[in-house]
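Could you have a look at this structure, given as C-alpha cells, before my questions?
A single protein chain has been removed from this complex, and every other one stays in its place.
Chain naming follows the written order as A, B and C, and within any one chain the residues start at number 1.
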Amino acid sequence: MINLTIDGKQVQAESGMTILQAAKANGIEIPTFCYDPALSKAGACRICVVEVEGARLLAAACVAPIYEGMVVHTNSEKVQKSRRINLELLWANHNQDCLTCEKAGECKLQELCYKYGVTESRFEGKKRNLPIFDDNPFYIRDYNKCINCGKCIRACQEIQINETYDFVDRGFNTHPDTAYRVDLMAKESPCVFCGNCVAVCPTGALTSKINRGTFRTWEVEKKVKTTCTYCGCGCGLELNVIGNKVVRVTPDLSGTTPNEHGALCTKGRFGFDFINREDRLTNPLIKENGKFRKASWEEALDLIASKLKGIADVNGGNSLMFLSSARTTNEENYLMQKLSRAVFKTNNVDHCARL
Amino acid sequence: MNYIETDGVKIVLRNFGKIDPLKVEEYVARGGYESLKKALTAMTPEAVIEEVKASGLRGRGGAGFPTGLKWSFTKKDADQKYIVCNADEGEPGTAKDRLIMTGDPHGLIEGMAIAGYAIGATKGFIYCRGEYTTSINTLNHAINQARENGFLGENLFGTDFTFNLEVRSGAGAYVCGEETALIESIEGHRGMPRFKPPFPGGAGLWGKPTVVNNVETLANVPVILDKGADWYKSIGTEKSAGTKIFILCGNLRNTGALELPFGMTVREVMETYGGGLLTGRDLQMVHLGGAASGIMPPALIDTPLTYEDLQAVGQGLGSGVILAIDDQKDFMSYICSNTHFFEHESCGKCTPCREGTARINEILHRIAAGDGTLEDLDNLKDLGEMMQISALCGLGQAAPTPVLTSLEHFMDKYVEAVSGKKNEVNEEAVATEAIHKSYYEAAPIKLD
Amino acid sequence: MGCCQPIDKVTAIVEQYKGEKGALIPVLHAVQKELGYLPKDALETIAAGLNIPASEVYGTTTFYTLFSTKEKAENIIRVCESGPCHVSGYQKVLEAIKEELNIEVGEATEDKKFYLEMTACLGVCAEAPAIMINDKTYVNLTPEKVKALLASF
Partner (left out) sequence: MAGLAASFGSGAMTNSISEFSKAKCIFVIGSNTTETHPIISLQIKKAVKYNGAKLIVADPRRIDLIDFADVWMRHKSGTDVALFNGMMHVILKEGLADEEFIKERTEKFDELKAVVDKYTPEYASEITGVPAEDIIEAARIYASAENSSIAYAMGITQHTCGVDNVRSSANLAMVTGNMGKEGTGVNPLRGQNNVQGACDMGALNAVYTGYQKVTLPAVKEKFEKAWGVEGLSDKPGYTVTSSFAAVEEGKVKGMFIMGENPMVSDPNTGHIEHCLKALDFLVVQDIFLTPTAQLADVVLPAATFAEKEGTFTNTERRVLKVRQAINPIGNSKPDWKILCEIATCCGYPMDYANAEEIFEEIASVTPSYGGISYDRIEETGGLAWPCPTKDHPGTKFLHKGKFARGLGEFKGIEWKAPAENPDDAYPLILSTGRSLFHYHTGSMTRRAKALDEYLPKNRVEINPAKAAELGIANGEQVKISTRRGEVVTEAYVTERVPEHTIFLLFHFEEAAANRLTNNALDPVCGIPEYKACAAKIEKIS
C-alpha cells in the first residue's frame, strides 16, 4: 500500500494504481472523457488533470501513477481553471444543438460544462464542419459533436475487435472515421453494428437511430437489468423503460455478466422494439370456421382443458404432444414438462434443442 | 547550407568539409571508430555511461536533459533494447543535424554504436525527416560502408557486441520530433505522442527499453570517449559543457551554421559571425531556439548562450537557432506565421493542443487583421498558460511560448494592434493570412 | 488504376517488407514513390499484405503530410513558410509561382505538371527563402529565380 495525500486527506491506495483509481477508491471523483476502465488508456482529453505538488505540469490522473508521499490536489484553482478552458475549447468546436440532441441529459460535455459553470466559450471561431453520416439503420455519426476521446476507436479495436475506425487527418481536423472514409454499410467496412462504439461515446457524436426523437434521456423511469433473449451467450443488459414501453437498451456494466465489459451485439442493442409492437398478441384467440375471434381467458382455458382432457381420456396421454420452448424461462420449461408428465402422464414433451 | 568557419574548438563538426562524407576511410584516417573500439575493448558499458555523465553532455534537441543520466535510467533487464536517433529535425530554423548527417555521417554512426553498447541495445534506428532525402541517402551509404568495414554488425572488434542500424524516413510531421511520437512512427502508427510514464527508457519502441537521442548529442559521444570527460567539460560553461551548433538566420548580413563553445552572448554571435543587421535596420527581436522557444527582445541579447543563463531570463536555447528579425518586418505577421505552424503540426491527440493551437492562431490572425480586442490578449494568456501545463506532450506545452514571451516583452505592439483602425492593416499580414487560409482549405483530402 | 500492373508493383513492395517490424511507413513511402500517390486499392493491398487493419493504414496515411491519397501532379512544389523563410520573404516567391503557373496553393496545373503546396521548415534556413521540388531543395530564391527554375522543368 502507498500513502498519499489527496485534497488534504491522508489516504492509502494499492501500488500501481493511477491517481484516478486511488482517488476513486477513496471516494474522490475526478472527471474524465477519454478514460474507460474497459479500454486501454489514452491520456488524451486532459480533463482529468490534477495538481501534484512539486510538479511543473498538471498530471493526467487517468494515467499518472501514484507514489509514496505524493500530494495531490484534484480541484485546486489551477486545476479548475485548466478544466474550464479545456471545456471552453471543446464547446467552441461543438455543434451546440443541445435542445434537440439525442444525448442531452447524458452528455458528458454538457454535464461538465454545467458543473464548471461554462456557459459560453471565449474561443468561438471556426468549427469542424463535416457532414452528418446517416448511412445505416442503426446509428448516426455526427463528428461535429466529437471531442476526439477515441473511445469508439478503442472499443471497436479492443472489445469488438472489428477495427472499423481510426483517427484520420491531423491536428484540428483530426476525427475518427472509417478506412477510406467509406460508409459503414460499404463492403470495405467491417462494421457489424454492435453499437459498442455508441455505448462508450460521451457526447452526441454517436447516437442510436432507433427511437430517435421520441423521448428524452431523463424521461427514462427505470433501467432494468435482465438477460438478453437472443442466442445462448446470455448477455446482461438494461432495458430502459418509460411508462409501459421499452425504449432502448443500455449496457449492464456490473461486471458480473457473461458479456465482458457489457458488450452487446446488434440484436441485443437494437433488436427489442418488437416488445411494444402493435401486432403483439393481446388476447386469446379461438378459431371458428377457419377464422380467429377474440376470446376471454376463461373461455380459452376451459376450451383447452376440455379438449386436451377429452383427447387424453379417449386416446391416452400419449396422444398429446407438448412442445416446450428454448426461448422461455427455466421455470416455464419446468412447468411445461410437469404439465405433460404430472397432469397427462406422458413423456411426450420436447423442444427445439436440435433445431 | 552555409557553414561559417570559426577559430575555436570543433567537436561535432570536426570533420565537416575536411573529409568526403561518402568515404569511410577518410573518417577512419582522422581517428574515426577508435572511440568505439576503445569502448568495446577497454571499457564496460557502465564506464561509458559514467564518462558521458562526467562530461556534462546535455541533450541537444532542445530539452537539455543530461545524456549520461538518461542512459543510466534505461531499464536494465530486457531481452531487447533500442537506441534511436532523433533526426527528425523539424524545428523551424534548425539545420544542424542535417550538417552532421550529410557532412560526417560516420560520426553519428559511431556515436550510436557507443550508445548502444552503453545501454545494451543491439539495434538502432535513425529516424530522419522525410524531406531530408540527401541525409537519408548519405546515411544509408555510410551504414553500408560501416557494415562492410566491421564497424556495424556482429562481434564488433572481436567482442561479443553486435550492433545493427537502420534508417527510417519520416513523412512530414513535426510532432515526430517528440520522442514518443517518433517511436509511434517507427512502429508504423500515426505519430501521436504517448503519455509518460512509462518513459521510453522503461518501455519504448515495441514496449522495449529505448533511448532516444538527438543527432548532435550522439555525434559528441565519440569525441568525449576519445578526449575524455575532463577535456570536454573544460569547454563551455560549468552547466553547459562542450560546444553547440548555432544557426544564424533571418535579417543578418551573414547567415549560416557554426559550432561554438557555450557562453558567447547572443549579441556577440550575431555581430561577430552574423555581421550584424543590414545597414539602416534595427533589431526588432530575436527568435531564439526555434519556433517553440521564446521571443527575445533586444534588451536581452546580452544574455550568454547557455542553458542556465537563458533559463534565468525566461528564454531557452532550443535547438540553437538565432533568427534575427529587423524592424522592417511586421510583428504580428511573424507571430501569426509561428502560430500557424503549430496549428498545422499539432497531432490532434490532446484537447489543449488540438483546439488550443487553432484558437491561438485564430485569435492572432484576428488581431493582425485589426479585429482584435484587449480581451483577446487576456484570453491568449489564459489559454497559453493552460496549454503549458495541461497539454500531453512538449509540442502543446511549448507551442504558446512565442506568444506568451512576446506578450511579455512586446505588449505595446499587441495593444497597438488591437486598438488600431482596421483600414491601417499591414498588407503583409493580410497576405499571410490569405496564404494560411488557402492552405487549410486545401488540407482535408477526401477520397472519391 | 485501370490496368493491373501498378497493383502488382504494390504487392511486390509489400512482399519485400513482409514480416519486418514497423513496415507500414516504409511501405507507404515505397508505394508512393512508385505510383506518385496512395490510391485506395494500393492501401487495401498494403493492409491485407501487412495484416494491418485498413482503418489504421488509412488513418496513418492521412496523418503525414508527405503522403497523399489523391493524385497530385508530375512535380510537387513545396514552399517553405517557416519563420526564417517568412522573414526572408517567401511570400514574394510564392506569389511568383502562383502567377507563373496560374494555380493556388493546393492545386495542380491543368497539364498536371505541377502541384503547389506549403511545407514547414526544410532545414536550409540560412539560405532562405527555400522551396522543394520533388526531392530537391532550392535556396536563396527570388521571384525571378523561381520563374527561371520552373521553366527548367
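Please note the rule applied: a contact is a pair of C-beta atoms (placed from the backbone, for glycine too) under 8 Å apart; a residue touches a chain by one contact, two chains touch by 3 or more.
Remember, it's a predicted structure, so these values are computed and weren't measured experimentally.
**Student:** For the chain that does not appear here, which of the shown chains does it touch in the whole complex?
**Tutor:** Taken over the complete structure, the missing chain's partners among displayed chains are A.
**Student:** With the missing chain put back, one of A:1, A:132 or A:305 would touch it. Which one?
**Tutor:** Answering carefully, the residue with contact to the hidden chain is A:305.
**Student:** Considering the whole complex rather than only what is displayed, give the residues of chain A touching the chain that is not shown.
**Tutor:** Counting over the whole complex, chain A touches the hidden chain at residues 136-138, 158-161, 192-194, 209-210, 222, 224-236, 239, 241, 244-246, 254-260, 263-268, 270-277, 279-287, 292, 295, 297, 300-305, 307-309, 311-312, 315, 317-355.
As a working rule, only the chains that are shown with their structure count from here on.
**Student:** With centres defined as the mean C-alpha position, give me the chain A-chain C separation in Å.
**Tutor:** Inter-chain centre distance comes to 43 Å.
**Student:** List, in ascending order, every residue of chain B touching at least 2 other chains.
**Tutor:** 173, 190, 192, 344-345, 347, 443, 445, 447
**Student:** Can you pull out the residues of chain A that are in contact with at least two other chains?
**Tutor:** 166-167, 169-170, 180-181
**Student:** Touching chain A in the complex: which residues of chain C?
**Tutor:** Against chain A, the touching part of chain C is residues 40, 43-44, 47, 53-60, 62-63, 65.
**Student:** Could you please specify the touching residues of chain C with respect to chain B in the complex?
**Tutor:** Within the complex, chain C touches chain B at residues 21-26, 28-29, 40, 52, 56, 59-60, 62-70, 78, 81-84, 86-88, 91, 94, 104-107, 117-128, 132, 135-137.
**Student:** Which of the residues in chain A end up touching chain B in this complex?
**Tutor:** Interface residues on the chain A side: 41-47, 49, 56-58, 60, 63-65, 78, 81-82, 85-86, 89-90, 92-93, 122-123, 125-126, 147-148, 166-167, 169-174, 180-181.
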